[in-house]
Structures are given as C-alpha cells and as structure tokens.
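Here the complex is missing a single protein chain, while all its other protein chains stay put.
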Amino acid sequence: MKVFRLSQAELDDMVQQWSTTRRVYRPATGRQQPAQADCAPGWERAGDGAPLTVAAGPSKASVKTFLFPQPETMQTYSLKSSDPDRALLKEAAKAADKQIVVGLRPCDARSVQLNNLPYRDDPYYQAGLVRTVMVGFTCKAMCSTCFCDQMGGSPMATEGLDIAVSQLDDSFVAEALTPAGEELTAGLDLTPAADSDLKALAALRKDCPQPDNARLDTLKGRDLNTLYKAPLWQGLGESCINCGACTFICPTCYCFDVQDEVVRGAGRRIRYWDSCMFPLYSLHTTGHNPRGLKMQRTRNRFMHKLKYFPDRFGPFSCVGCGRCVQDCPVNIDIREVISDLLTVE
Amino acid sequence: MISYLPYPVRIDDITVETEDGNLKTFKLVFENEAQQKAWKHVPGQFAMLSLAGQGEIPIGIASSPTEQGHLLFTVNRAGKVTTALHQMHPGARMGVRGPLGNGFPIDTEMKGKNIVIIAGGFAVTTLRATLIYLMEHRRDYGKITFIYGARTPGMLLYQKELQEWAKRDDVELHITVDREAPGWNGLVGFVPTIAGQVAPSPENSVALICGPPIMIKFTMPPLEKIGWTDDQVYLSLENRMKCGEGLCCHCNVGPTLVCKDGPVFTRSQVRQLPLEY
Partner (left out) sequence: MPAIKAARSAGGRGHGPLLPPCVLHDNFFYRTRTDYMPTINEKLTEEIRAQARTLLADGTVAAVIGFARGSLPMTVKPVVVRAAADCGRLVWNSFCVLNLANYLPEVLKSVEPPRGPRDPKPAGPLPKVAVLATGCWSRNIVVQTQEHQVDRERVVVMGVASRGMVSRRKVESHFSGREILAVEELDHDLLVTGADFADKINRWSVVRDNCQTCIHPDPVLVDVRIGEPASARKNPNPFKQVDDLEAQTSAERWAWFTSEFSTCIRCYACRNACPLCYCPTCFVDDARPQWVGKSLDPVDTGLFHLLRAYHCAGRCTDCGACESVCPMGINMRMLTKKLNKDVLNLYGMEAGMQPGSPLPLTTYATTDPQKFIVTEAKAVKEDE
C-alpha cells in the first residue's frame, strides 16, 4: 500500500490527469446541471478543471449506477426478416474500458461489497467491478441521518475502495489500497505521506465511531414470523405512497426487471432497476397479486433488508447512508423501523 | 457465472391440447447440437422461454429428461409473451434459458417409495415429465398412482398419452372430469374427492401435488385423514419472476426465492412461508 499527501490543488491535478485518458465521474455539484449524455442522474464528468469538492455525507445518487447501470443492455438481436440471424439473441458488447468514480463515501463502497453477495455470479456486475476504480472520500464527520456505524460500517472505513482519500486539517492523505489504485497513482508526481500525516490519519481512525453491530444483530436472531406479523407494518403501509424513491436512491436495493425494446427492427433485451414498492412487481398474469396491498409491499422492502437478506447472506442489506431517511416523501425513517422492530413482542 | 443468454431453438411442432385452444404444447429443438447434449434437467424444473421482441416467461418443462433430442413446453395463453408464442408457427426461432429451479427429488426422497401424483388442470405439465421419467426408471420406485382431473374431457392435456398409460399395468391411472359429459365413461368428480377415494396408504410414500390453490387446499384433508403428513407432500409454487437465478427478487415468498429455492417445496416448508404466492 502506498500513501501520499496531497493539497487540494494536487488532488485536483491528479483527477485532471486521470481524466485525460479515462472517464472520471464525480457526484454532480448542482441539480441545475443537466445530466450529461453518458452520466447517470446525480453524477457528472470530472476533468473540467473545477476543483473537486465533495459535500459531507453520501452523494445524492449512489454508486450502484456504475455497477448496475440503469439500464444494462444484456443482449441484442435483429428482427429484420432479411437477417439470417433474425431473432437470435447475442450477448451485447460489454464496455471494458476503465471508469473512475471519485468522491463516493465508505457507505457506498460497502454497498458494492454487500450487493456482490447475491451478484457474485452475475456476469454484468462482475464486469462492472473489474472496470470500475473507486476513489472514495472517508468521512471526518457524520451527518445527522448517517448511521453507517450501526450497520457494520464506519465513517473512516476503506473496505471496497481502491484509493481512500482522507481529509486532514489542511491537506489530504490518499491511500492506494489495491493494484488498481496503485496503478492510478503510478507515474504521478506525488509526495509520500510523512509520519506526522500517518499519525494524524491513525488518530482520526481511532477516534471515529467504530462498527457497532451488537444491538442490531439481536434482530437477526428474531423469529421471522414475529417480525412479519408485527403491528407496525399497518401504520407504515398507511403512510407509504408506494413510490420507488427509496429503492432507487438506495445503494443496496438491487432488484431488476427485464424488458425487450425494439426500434426499427433492432432489438435489445435490457435489465433496469425495479422496485418492490410497485404493485406490478409481483402481479401474476392471472390478476392475482401476492403482495397486492401497500402494506405488504412496504413490509417486503424492510423485511428484505433487515431479515431475508441477513438470513441468507449474513449482513443487513443496508449501509446506513441515510439517503432514504432524507428523501422519503412521507418520512418513513428506517432507523425508526429498526427501533420499532427491536421492541416487537 | 450465470448466463442470461438463451439457447437458440426452433419450434419443431405445435400441438393444440385443449378444446378451447388456449393450451398448446411446443416441441422445441436446439439449433446447436452441443447445447442440446449439454442440457440436463430434472422433472419439476422450469425454463425461461424467450421470444425476441417480447420477453421471457418461466414455464415448467413438460418433457422428461429421458425424452432425448427435444424439449416440450405446454403453455397457456394468458399474457403478452404467451399470446405471441401462441401465434408462432413451426420452424420459427425462439430461445430457451435454463434449466432453472430445483425439481422433484427423484433421486433422493422419492427413490424406492410409492409415488402418488395428483394433478389438476394444466398444472399437470411437469408431472407428465415426472411420470414418464418414473416409468423409464420403473424399478427404482414402488407403486405409482396418477390422479389427474380437468373441468371437461376436452380440457385434459396429453390425451393420447393418457390412453397409452391406461394400458400399462405398472401405473394406476385415475382420470376424472368435474361434471358428466357426453362420451365420457371415466371418473366424474373433483380431484380432492377422487384422491380421497383412491389414495394409497402413506406408508413409504411420497405425493406430488400440482394444481390450482383451491384444489391443493381441499386435497389435503382427505390425505391427512388416512395419515399423510406434510413432509411427504411436494408442491410446486409459482410467482412472477424475471431472472430465474435468484437475483431479480421478484418471486420472493418472504425469505424464500421460488426460482432458486424452489419451485418444488414440501408442504411443511410451504406452511412456514408467509402467504405471498
């Protein structure tokens, strides 16, 4: 592992240099900025010379869009009658060029690891992991809606990052943690971190909230049916408007739907984000809907994150980034849901 | 690594199964011989049928692994993809992705046991696959009882085969229709009633039940009455699904993924699940 010390100007210069040969993305600085053609909502291309500033807390849009694009073209085909390969599905060409994501937070880096549990055999996600280099910023402070430390993470965690940038009093420390990270720093004129920098970094790590799962982990031992039948779902379901905001801004919601799109004989099969909040999600062709009630759908999302997923994979499917807490139109707060679930008799 | 790319197949033959024309059996032949040879499934598994421009649908595999060289799928015309499929003709290209799911425990819990198969309506498809497999491996299993009912004689699937199976003395066949019908000399009555009358003792036996939920609900009490337990009864669940590989999450019944953990479950497993199917 190599550790460097950077000023703001040197940090900007480093990003600028990357952007001359690779695509570099950063969290969009303002909503007014129209999403650029090859950028997902909430992200923009870095390298325009503007200084890199990363607002405290998680970025508006999560990093999942880089590994789990909205949409992902899975296969392509032709429906032209003249084509001998008519209706033959072919694997779509996968982008293989490296993309660099700058400015994600430790919670998002952890979400990539969590989603990799169900997606460990998914070719598209795995290809995304290979081509995406993540340059994250650790958090010197937590927002009021952050609770990463309660969900098994930590504001200073570096797990899942290729380069971790931490802010000291008047400078930054960049740790190149993986071969991909070291490759990015190689050949750049960077100042190695001094002992005092390393000490300062270690002090920050020591003082920051440490992963503290003890209390939440009691949820994992709870009986599924008790939680499933808890009375709190009724009230939540009544407030919930069943939009997909929480699921789309969530870094660990990973459901998808598959659709065929044909334009003038050229077809593609895409997968794109779906939301278990939508009634269509579980609707049978017969008209029967196993989760036909709003309450059932609201419950499904929380039960998936807090019970079904940990039962299958171990950790909760939540990194405590607090995006849904911030953006839920009806203020359904997962922290309150967890607190209430812990006290269910 | 999962592959979402369907194998290219051609429709070799289409059989209209029922009098209302809503059920057709599609005989599919692989375009690529190597892929055909590599294909291995167990009865009770399903596959994604893929129509370019329309989408994919999960359908139970109606052919037995012992039927070499082709796959059979009996499809009810209901939604977007099945409607398009029903309009297709022999020779057309489509795709198959799979096999998916767990299938019936033919090599484990079913081995050496008496097998009771109870089917209602067009849920008989994977049970056809199972019965043919059992008959091909006849010595591995005990007594085989096959109970199958439909609304009318014209709604019975696989009629020619039913007649052939009826001639065999190593399978006990009970075919029933809901109401008396002209020209029908067989059993009359709902599946649960017939099952109550002809089901053998539960000793060293396993039952496979597929049909509409209401049929399954009413079939259980007569079986329980003669001593059958939930562990001996296998059911197959259905839910909306997209990937078939346990990723897209659509088919979850509480913590259970129908596509990956199922679709075949024992009745005692199903009873532990929330009512989300």
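By letter and in written order, the chains are A and B; residue numbering begins at 1 in each of them.
The working rule: a residue touches a chain if its C-beta (ideal position, glycine included) is under 8 Å from a C-beta of that chain, and two chains touch if they have at least 3 such contacts.
This structure is a prediction, so every number in the text was calculated from the model and none was measured.
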Which of A:225, A:239 or A:286 contacts the chain that the document leaves out: A:239
Absent-chain contact - pick from A:92, A:143 or A:198: A:143
Residues belonging to subunit A that touch the chain removed from view: 8, 29, 31-32, 34-35, 40-42, 51-57, 60, 70-71, 140-147, 149-150, 167, 169, 207-210, 212, 215-216, 235, 238-239, 241-245, 247-249, 257, 259, 261, 270, 272, 275, 278, 280, 294, 325-327, 329-333, 335-336, 338-339
Residues of subunit B in contact with the chain not shown: 79-80
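Following the convention adopted for this analysis, only the chains that are shown with their structure count from here on.
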Footprint of subunit B on subunit A - complex, ascending: 74-75, 77, 79, 86-91, 118-119, 121-123, 126, 224-225, 228, 254-260, 262, 267, 269, 271, 274, 276, 281-286, 290-291, 296, 300, 303-304, 307-308, 311-312
Parts of subunit B lying in touch with subunit A, wherever the complex brings them together: 1-6, 8, 50-56, 78-79, 82, 92-95, 238-240, 242-243, 245-250, 252-255, 274-277
